[in-house]
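Just one protein chain is left out here, and the rest sit where they should.
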Amino acid sequence: MREVYLDYSATTPVKKEVLDAMIPFFTEEYGNPSSLYKKGRYAKAAISDARKKIADLIGATDREIIFTSGGTEADNWAVKGVAYGNKHKGNHIITTKTEHHALLHTCEHLAESGFEITYLDVDQYGMIKLEDLKKAINEKTILVSIIFANNEIGTIQPIKEIGELTKNHGVLFHTDAVQALGNTEINVKDMNIDLLSMSSHKIYGPKGIGALYINKKVKLPNYIHGGAQEYQKRAGTENVPGVIGFGKAAELAKENMEAHIKKLTELRKYFIDKIFEKIDTVSLNGHPDKRLPGNINMTFSYVEGETMLLYLDVQGISASSGSACSSSSFEASHVLKAIGIPLENALSSIRFTVGDFTTKEDLDYVIETIVTIVNKYRKISPYYNTKKG
Amino acid sequence: MREVYLDYSATTPVKKEVLDAMIPFFTEEYGNPSSLYKKGRYAKAAISDARKKIADLIGATDREIIFTSGGTEADNWAVKGVAYGNKHKGNHIITTKTEHHALLHTCEHLAESGFEITYLDVDQYGMIKLEDLKKAINEKTILVSIIFANNEIGTIQPIKEIGELTKNHGVLFHTDAVQALGNTEINVKDMNIDLLSMSSHKIYGPKGIGALYINKKVKLPNYIHGGAQEYQKRAGTENVPGVIGFGKAAELAKENMEAHIKKLTELRKYFIDKIFEKIDTVSLNGHPDKRLPGNINMTFSYVEGETMLLYLDVQGISASSGSACSSSSFEASHVLKAIGIPLENALSSIRFTVGDFTTKEDLDYVIETIVTIVNKYRKISPYYNTKKG
Amino acid sequence: MFNDKVIEHFMNPHNAGDMDNPDAEGTIGSPVCGDIMQIFLKIEDNIIKDAKFKTFGCGSAIASSSVATDMIKGKTIEEALKVTNKDVIDELGGLPSQKIHCSVLSEQAIKTAIYNYAKKHNLEFEGLKGFDPNFDPHEHHDE
Partner (left out) sequence: MFNDKVIEHFMNPHNAGDMDNPDAEGTIGSPVCGDIMQIFLKIEDNIIKDAKFKTFGCGSAIASSSVATDMIKGKTIEEALKVTNKDVIDELGGLPSQKIHCSVLSEQAIKTAIYNYAKKHNLEFEGLKGFDPNFDPHEHHDE
């Protein structure tokens, strides 16, 4: 049976070149980068090299890149770090209703200890309004944290404009760029970004490694204390193979960015057009163009999402109902709710995310399968008949 | 030139079997364990399997094992978690003067926000006295955190007795078992351990993955917020290959424990005996028997440690001055200070740690080299002549 | 996660779809809870001659209904009322614990259809004693 992976936003396979770069660091070049001897220095130099590649991908300098265990840790660190480090200045944080759980649950945690969180609304496409943001900033605001590109619906926020605004108001700006990385131009200096979260496993690197960009002017308290690693900003023996893999993945992402975006955008358009052609009563969620090149989030009304995913799975197709973190419990997505999708449609929405290894033939197979599913299960859907019959 | 790695306490090479177990999870079985489809379920099942192996190594149940990014994160989580979660009960934490920096710097951080830390003294061998511990516990004490086996001098604490004591006093007991794991019997139930930190890269597993054992009766607030991974206790996409590697390493550690301990103990004794035989004015730091099987920490008086390490390095030999995390800055070790070693002797102390790939021939080469170094640099040491000449 | 029998019934459900002029109909659930289950019955001489279902619900709900409708066909009403969600699960060869409520859904839908039938015809059935048509399976399932 054909196997088609269409969940590149949940995670990506590690590219062969990336794995090849990592391999020596497991069994041969296993030195601890903090060690003074040759093996240690070799590992340390390799880390510096990887750091530079990641810095290059976002227009930062290498000392501004601090490795973490992933995007989640980076989000936790950025937001809690600014919060705890700026208590004397204020207790107000602004974010959006469409953040990843790593951000939302961190904010909820902070709310329990006295921080005030404003969750900005978004429009039908998932876009925040700059006016809303401007209005929300007050003299107690210490941080604005807005997701660069949404993981469920792919909407890309006006980051440069937000950076301009926060800069003018003297408020720190963090963005969760886990999904955006490698999929759209990022330049932290042009965009006035103070803190930016990244994760390796979304750009064909290994899982369990990520990074936080910390603008050199920003003093962020440490979150994980211990040894003197990472310029004394993040303790713990470095995940050397992970760092090397992330570095290689970042290098490839930079080299391939243009072709990657072009290819994914084409595949996305192809898929969406075909679906609209073949199935009635479907809709696309998120912004028509200002979205991640590989993101397709559609509502197949009258067909329950989990049914669809299960059928796809049986046919060898991997897709998801939104964020992977919550897909074990099939609940309506907070993001779809925020863009005003009614519950039954939210429960009929599926996210397909294409990637570097996706082919048109894969998509044809998936489209065909979707048509079968929709026909089959709409027939036995109480709503469909009621409304159509 | 011969290459001899004698820094197994800093980090270990990944064993071939471990890497082989990990490989499929990079490029083939790359599914996100939170995903509902086949690839996701496969990864999830593999994680469960690894979790079980780690639980088995320490006599825990699998749900009590929560993966972290390493020993440092586990230490941070355990200590800060208990501290923040038990503020209403008290603000007193007891630890020792010979903890790893992951613990010490975490405690210093807590001290800044109002927690009171008692740092227990140790005797000349690095042992705490149970009497001291008993006396230190008061009605505000919420946590006792004592390192299982010391990373610099290898001393193994009377963990079972400490567990007995803390249990009788109703105080939580955390131990940093990063060095002890696989090197001495650990049974969290017999030993009444509530929280225990582990790290994969010290037992021939990959870097960047560790775990915290949390006794099922203990309610520990989360430290990294976000998705619902790890029974909703630790958010972030799981480092699947890392987890699998750690699991395999734990399995091997359990299988080989007896032979491993026997072999390392023999190598250690061989090394120490030869050194005593060939060089005057040397001493062994740490406890004569209650120590990690592979740990050798010796003072070669009148020879400066960094000189020695550099010479060894040039000869292809990797050793360290103590903990890897601080070895980039050659400072006198807090552990050697705590056992009463005068500064000049602390600066003349070297840690050699043998491991599964060490041979007697390796040690002969190292011993020979040490004799050369000591003869050569003692001759030009101002102290040596003064005292001996 | 699911065994082959569940998958088979999910992908090729028996008795799925509309029924012309059913003697009994029962609907349970609502869009708000994410699942809706509808059962149609043909009843003759106290015997369930035919059963059909429609659902907007997950795969386990579909498989459960497929099996449940199979099981009650040809049975008397009293016999049909004795078919529990446990029987449905056994017939399916097991369901994951977080999917137990789906089997409850189909049991309840059948009971609701019979309840409506009893009301319409002023009948009483032993097996409906204590049955509450507004029962919400989501509040009762244990995970």
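We call the chains A, B and C, going by the order they appear; numbering starts again at 1 in every chain.
We adopt the following convention: a residue touches a chain if its C-beta (ideal position, glycine included) is under 8 Å from a C-beta of that chain, and two chains touch if they have at least 3 such contacts.
Keep in mind it's a predicted model, so treat the numbers as computed, not measured.
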| item | value |
| --- | --- |
| Among the chains presented, those that the missing one touches | B |
| Residue of A:19, A:36 or A:102 touching the missing chain in the full complex | A:36 |
| Hidden-chain contact residue, picked from the options B:311, B:352 or B:365 | B:311 |
| Sites on chain B contacted by the missing partner chain, in the whole complex | 302-304, 306-307, 310-311, 314, 329-330, 332, 342-344, 347, 377, 379-383, 385 |
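Note that only the chains that are shown with their structure count from here on.
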| item | value |
| --- | --- |
| Graph class of chain-chain contacts, one of line, ring, star, complete, other | line |
| Farthest-lying chain, centroid of Cα atoms versus that of chain C | B |
| Between chain C and chain A, distance of the C-alpha-averaged centres to the nearest whole Å | 41 |
| CA centroid of chain A to CA centroid of chain B, Å | 34 |
| For chain B, residues contacting two or more additional chains | 36 |
